[in-house]
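Not every chain of the complex is shown here; the ones you see sit where they belong.
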């Protein structure tokens, strides 16, 4: 939430009423995150969801899965809007959720109300939603890269492979030896191969977009860097399509989207070009030797992949310009 | 200048008229720095100093030493203000300049006019200046950490040792094997020991502040990170001074300075807490066993140590609020 | 060659006669690489291939492509053995070479004599070879991971996708802005998508092993770390195969190979576990939802991917135990 706090503090239409915490109750925000000295020195308070719902227009949750669905009620949602940055309301199908998250879902009734907050594709629904499920970081990058191609039927839906690479900030702050500097510095690894929980989320949304059932292979990797996600995506393509055809497909859906940048031919996204911003950069290459289309998508996992998109969702929910508070230019080198 | 461009584009009172370049003439800005796609796509043009002076209120120079003093004239300065991010006008003494930079200085007459742009200490002069010499990155961090102590006479002026550590972005973009990733990753080194060109700059300004001649030892180090400068500074102190005494000295000079943050007791600056911002964080510890005062200062070398301070100088020169365009909150982790 | 020098100096059966150089003639080795102080202080000399061939049993070349094929002759090969760490003799087909390397090949007659030095698969030929082409780093990792599966026909040969990630040391020491620390630190990118020169090398050797023509998609990525290659490889597999089947295929070919380590089930290679060693670690996972087999291979690109394999080739060529001088245990964390 620290990145969300940072963005919200610079948002012209937001006033931060409460910062709740489980670990830091009574501590000032800047004592937890020294970057906020002289900027935000509010005390972290215990969560009192009823009181907060009464006094706030919007609550952001960022909790381990299972917790939000347990405590959220229609009554709360009648008083305030909610954006859940966690995973509880991303999967519409209770069974799929329970299979991948290996726990029961206690908020089935709210599942129907909730909207998957991928702003570029679900804006019309987000507008009127009370409960928005902010997409996962890998999911955001993957769906944005693939959706136009599936919607326009230019790739073989059964051939999709997503090889994604993430910086370590995606892993959160829970104590974990495998996140120690010496464990993840100067090395790269694949993890949760073919079993990462963003897989059904990607499939669900690509299915929603294209109307077809999708099963794909998703492999996340941990890269020794703080931020950024790069998704290298492979799909079979009809041999008669060329660069311009694909480009036109992307333009059709993204030309008017402020946070999507299609790279010029032969230029591919790098995570450094989006760091600190809400952009998703997309590039692609046709491999004529194999009829594979290789798509590369890049986002800042903490911004477009989490806090930034959460603010974009808020803007849409409250009728603000989508870009408000999100105009930071990518910073390089940082 | 890329970082300056980024900040200026987000400055409410600035319009960027020209981006000149020696290497990229005719290229669009976003083709050189892909982070500027959809944001700033102006073409880089050849420098035509007369034309630019005619049409602009301010010119920023960021050139290797020797070049600005060669081309700058009083005539140009009569048409436009100038901030030189390079080193040509930092040292007031021509001889000192020529000794440390091993080259003749061709702009002696302008040297007298120029103002050393350390905003927290020279604001009154910067206000009316036509030519401001933007301080060096190490110099900014070192002077800000030391000046109050010398001004108030609490440290032995002959005992000062500055052990500074910088990220690699401080080295610029000139082709250089020693800046290759594999050369500077996973290692730390001291360089230009007791011979770095920021030494006389620090001494000059500390002398200006305190009225005493200063000779100090300065050792820069290269640290495997993109950004940030940490200066660990040592000076002998009278044994009867305590924490509160030192704290009061800093408060006296910095309580009203928006970009200086004094850390709480036992909390010390880390470069990560200032990254992406114009802050200079300062902390200190008394070593009662040796009567050394250890001061730690931290800045983002690209912002407070270069582009940010250059914008702060501009704000002051044009009567704007010093903080305009510089309100970015430090980003963590990035 | 610096890594090769390090390994050779610790090899019990090797005496280093000459270190030639184009850039450092007359300099001592330890003046170029300070890690060799007190260890190897021989002067770098100009290359005199005839003289060296007369006096040495083996010459290692590590030159940009085109140079070795230009100067190497049968006469030289009649006097000394040669291991070419560069690319000139890796591709057996002159036309394929010229297409991918965009330059003429001037050593066609020697192409036939040369042996592709992938020790685990070509040992019988390497034994008697005078000219060995040391495989490329990506190629080594990819072929070792795939060859048993293709030889045993368990994967669909037309479905292979290799998504490879490399540390920056693979890029060499030629001056290059894109290799500067600040350009490749804290970011990841794909490059030479579907056009990297190791592609035909991988295809050639997999064809040699399996007897079938192979066309595959290969995407290299640059990762902010010094060393290591991780190849994540995807291929379609018959739905009736299970974990044990695949494991048995690998065991059949690699159980007796000292430098191949098959990971335990659910454990996947990470580059940190092989750093500083000549090992290639291999793990795999079946994705039952898509019938993709995901294979992960990891090597130290500087050792098994270059200097280590070059020494392994030498050992085989001279009838030594393959492991001589290559028994270094992977170092962690380094």
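Quick notes on this one:
Note that the chains take the letters A, B and C in the order they are written out, and that residue 1 is the start of every chain.
Keep this in mind: a contact is a pair of C-beta atoms (placed from the backbone, for glycine too) under 8 Å apart; a residue touches a chain by one contact, two chains touch by 3 or more.
Being a predicted model, the structure only gives us computed values, none of them experimental.
Of 4 total copies in the complete assembly of this structure file, 3 are presented in place.
Please note the rule applied: only the chains that are shown with their structure count from here on.
Centre-to-centre, using mean CA coordinates, subunit B is 46 Å away from subunit C.
We define each chain's centre as the mean of its Cα atoms; on that basis subunit A and subunit B are separated by 37 Å. Residue positions 182-183, 185-186, 224-226 of subunit C each touch two or more of the other chains.
The residues of subunit B lying in touch with subunit A in their complex are 2-3, 6, 9-10, 33-39, 169, 186, 226-227, 261, 263, 267, 270, 272-277, 279, 281, 302, 327-334.
Residues 158, 161, 163, 165, 167, 182-183, 185-191, 193-194, 215-217, 219, 221, 223-228, 230, 232, 234, 268-272, 275, 285-287, 289-290, 292, 294, 296, 333-334 of subunit A are the ones touching subunit C in the complex. Per the touch definition, subunit B reaches subunit C in the complex via residues 168-169, 173, 175-177, 179-186, 224-226.
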